[in-house]
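Removed: one protein chain of the complex. Kept in place: all other protein chains.
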Amino acid sequence: MNSFGRLFRIHIFGESHGACAGITIDGCPAGVPLGAEDFVTDIERRKGGQQKGTTPRVEDDLPIFKSGLFNGRTTGAPLTILFENNNTRSSDYEKQRSIPRPGHADFTASVKFGGHEDYRGSGHFSGRLTVCLVAAGVVAKKLLASVSINATITRIGGEADTEAGLQKAIDAKDSVGGIVECRVNGLPAGLGEPFFDSAESLLAHAVFAIPAIRGIEFGTGFAAAQLMGSQHNDAIEDGEGHTRTNHAGGIVGGITNNNTLVFRVAVKPTSSTPQAQQTYNWETGEQDTLAVRGRHDLCIALRVPVVLEAVTAFVLADLMMLEQRIRRIW
Amino acid sequence: MNSFGRLFRIHIFGESHGACAGITIDGCPAGVPLGAEDFVTDIERRKGGQQKGTTPRVEDDLPIFKSGLFNGRTTGAPLTILFENNNTRSSDYEKQRSIPRPGHADFTASVKFGGHEDYRGSGHFSGRLTVCLVAAGVVAKKLLASVSINATITRIGGEADTEAGLQKAIDAKDSVGGIVECRVNGLPAGLGEPFFDSAESLLAHAVFAIPAIRGIEFGTGFAAAQLMGSQHNDAIEDGEGHTRTNHAGGIVGGITNNNTLVFRVAVKPTSSTPQAQQTYNWETGEQDTLAVRGRHDLCIALRVPVVLEAVTAFVLADLMMLEQRIRRIW
Amino acid sequence: MNSFGRLFRIHIFGESHGACAGITIDGCPAGVPLGAEDFVTDIERRKGGQQKGTTPRVEDDLPIFKSGLFNGRTTGAPLTILFENNNTRSSDYEKQRSIPRPGHADFTASVKFGGHEDYRGSGHFSGRLTVCLVAAGVVAKKLLASVSINATITRIGGEADTEAGLQKAIDAKDSVGGIVECRVNGLPAGLGEPFFDSAESLLAHAVFAIPAIRGIEFGTGFAAAQLMGSQHNDAIEDGEGHTRTNHAGGIVGGITNNNTLVFRVAVKPTSSTPQAQQTYNWETGEQDTLAVRGRHDLCIALRVPVVLEAVTAFVLADLMMLEQRIRRIW
Partner (left out) sequence: MNSFGRLFRIHIFGESHGACAGITIDGCPAGVPLGAEDFVTDIERRKGGQQKGTTPRVEDDLPIFKSGLFNGRTTGAPLTILFENNNTRSSDYEKQRSIPRPGHADFTASVKFGGHEDYRGSGHFSGRLTVCLVAAGVVAKKLLASVSINATITRIGGEADTEAGLQKAIDAKDSVGGIVECRVNGLPAGLGEPFFDSAESLLAHAVFAIPAIRGIEFGTGFAAAQLMGSQHNDAIEDGEGHTRTNHAGGIVGGITNNNTLVFRVAVKPTSSTPQAQQTYNWETGEQDTLAVRGRHDLCIALRVPVVLEAVTAFVLADLMMLEQRIRRIW
């Protein structure tokens, strides 16, 4: 199912080369001021075409409000927003139909949907739909007025100097992966629950909805597995729960603990590398070589930060609503 | 909420030092042969007290069937199983009430539940409740007859020689973390969906319900972020989707691709280290030193494999039911 | 929330005088042939303007497919359909803002959404959104190839001669209520569950989503409360579960029993009667008289049958999917 959230609930739909990508947000409180201008910054951040290593495909991506907005405010009814697809070149894809691209969902989608899937530009599996996630994030951030969420690229191709990591890929005419870190300040303690609705469970669930994510770690993460308890435990320093260190990344027992929420995600190299690749040809029944053309990002990680912030925002907005922590400041 | 799954749905309840830990499985098909003997192997694997580095607390952990079983088979009605708590020493905990233990949920639980939580032995937050997860796994594995799920410890304290890693902690009188890897063979292609119900999303959601997990990565995982696309892409070799390499870890586009499912989790060092720790005292309003006594594991990662298998099993059983892939072989 | 269903799941959105009414169906199997022509019959049945007692407002109501359809078939991705609002006269409503109409949601919507609701033509509460339910029904009926669902008006204003009942209202220049009966043939035994997911629970849940419904009864219904057990029990006649009588209406223990499913709903008289009505004026703080103008149905029950069939269809499609009973005949 293409839905997420208990009280602040989002549903996404659309395809890369269909009419649009779209989102319905159900459960958004009434009265939140909202207009197209609120979306500009994050939609622009998400777009390719403006920085080295991102795809030249650029959509205008104006949000088209179809329901749930009246006199410039949310009404409490479902909020539906469309982003039209104007700038598509489907012919790039149709000729490749018999050759499932490595790293893409061509093969798995075909198995799952019996060949009925819209295969143009990865169809419903496309990164195009992350515009829906970003839109949900814009609305969610409005509810999280006192919370700051910041995601940044910390590594490209293993390099902390991300420009250097990217240049290495450009020089090699290849795509490359990266690491994105997200830090959240201003969260109250008490969000999340033990076991299945732990803050980590919900964040990880939503984060793996972002295409190309291969891993997530909270706080010290995988490095924690090398530590001893006396090194890893965060000493509590006061009655508000602030800790001297923050190995836990702001979550203990599945619940936020009033320290900075910190997690990192691993982003794989863009599957559509300019390099020729081996794959199987369904028509000939033999191995084939694929040279991906079309317009693609060399480093999809470059476009992840705003998406990661958005996903984080709607998970946290939902948790805040569950704890009755959304202040009606509007 | 303490529930997980869409068709094969589990609910857990209980506390460390209360009457029991328990589980209700709703949606289990009728007719599955099931008895206490089916639980012995995995329950024994989960128990501490038998290997170096695990707690001496041992419960008999006989499953007590309360509903949903008749004449040795599941009935299709909710299956409720209790595990009684017989071997508890609550006094260990009651005197520590004013000193929240670093790394434990004492502080966050108190904030969230207003001081009404059962704090004895971490109460509902206890690792004791993983016996419920293991029990769900036993039932789920029965539905996954042709699937093999194997989790193993690959690192303790950063050492691939896990005995050496553990010994280092024993020598240091400290607790220590580890890495557990899970591999699943025999899965069909087609499990999972794009976006929110991706196989990674569902597995990660459930995995972070296991206490002490700090990260999860699929296939090449975080290392993928250092690679180029031509290195990371898995060449498809035949019409069944088998790939030459398996950097993807068996999932592409959120959907299983007929290769081995592979993921790893990071387990933090046990919070209850024998080392003295700094924390805050709610009563005095000042810093205090905590020396955790009681019975604890030095390396909780040692007990994770069977729990990780169980969690994996019930996620996959649910996905198999959603795809109508459960064969009634019983 | 504006969602319904576990596997065949629908989400509705839109307003009476906004841009559109819309629906997303998630979980629809891939490969179902679908086109605008499939919607014509039921959409026409739903429309007012063609028979005595229905509103002259007529929308073209062409389904606009926004996602999930490719080459004339469903893709397995979310299917989003919009129905544009072209024929609205909002000014009819704006002047009435301070006078909540009796029987309408004006008062309750205002309380719930703090005055931020779109009040034009009842906004999101409008019967306009039943076009979404009808659209979901069209798709659901495609999945239920061997099942026939028929709803008919059996009473208007208490009269079995419905023309006479309607004429009575026309003569009185008043609106009037009615009874609609739904009968379903061709269902297998085994749909539904004991307790919360009983077939009655799910049908009633969905049926009360239709505006103006005040009651539902299955089989002999309220009359059963007057009978003795020897009169009410349905004698089982063969191994397929066929019964001599059908007081149960095709459901026993929450589960379909292989007999005709029968239920009836009570539809209240249209709240927008031409008769003057007493109400309260928020601005003046005094009683006021309301004469509803605008375009309205005298007998909303006339438009209920196709909506009731649709609701029944999507509930049953979901139950059939849960029992793995949807045959891929397309």
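Chains: A, B and C, in written order; residue numbering restarts at 1 for each.
As a working rule, a residue touches a chain if its C-beta (ideal position, glycine included) is under 8 Å from a C-beta of that chain, and two chains touch if they have at least 3 such contacts.
In this text the structure is predicted, and so the values were computed from the model without any measurement.
Which listed residue (C:62, C:145 or C:227) would be found touching the missing chain in the intact complex?
Of the candidates C:62, C:145 or C:227, C:227 is in touch with the missing chain.
Out of C:22, C:78, C:100 or C:121, which touches the unshown chain?
Within the whole complex, the residue contacting the unshown chain is C:100.
Touching the absent chain: which residues on chain C qualify?
Interface with the chain not displayed, on the chain C side: 1-4, 12, 100, 102-105, 107-109, 111-112, 122, 124-125, 129, 155, 157-158, 169, 172, 174-179, 189-190, 193-198, 200-202, 204-209, 211, 213-239, 241, 243-244, 247-249, 252-258, 266-273, 275, 277-280, 282, 285, 287, 301.
Mind pulling the chain B residues that touch the left-out chain?
1-3, 9, 11-15, 18-20, 22, 24, 26-27, 30-31, 65-68, 70-71, 73-80, 82, 112-114, 116-118, 123-124
Operating definition for what follows: only the chains that are shown with their structure count from here on.
Of the other chains, whose C-alpha centre is the longest way from the centre of chain A?
Chain C.
Where the centres are mean C-alpha positions, what is the separation of chain B from chain C, in Å?
45
Go ahead and note the Å separation of the Cα centroids belonging to chain A and chain C.
A distance of 37 Å separates the two centres.
Multi-chain contacts only, two chains or more: what residues does chain C have there?
Each of 77 in chain C touches at least two other chains.
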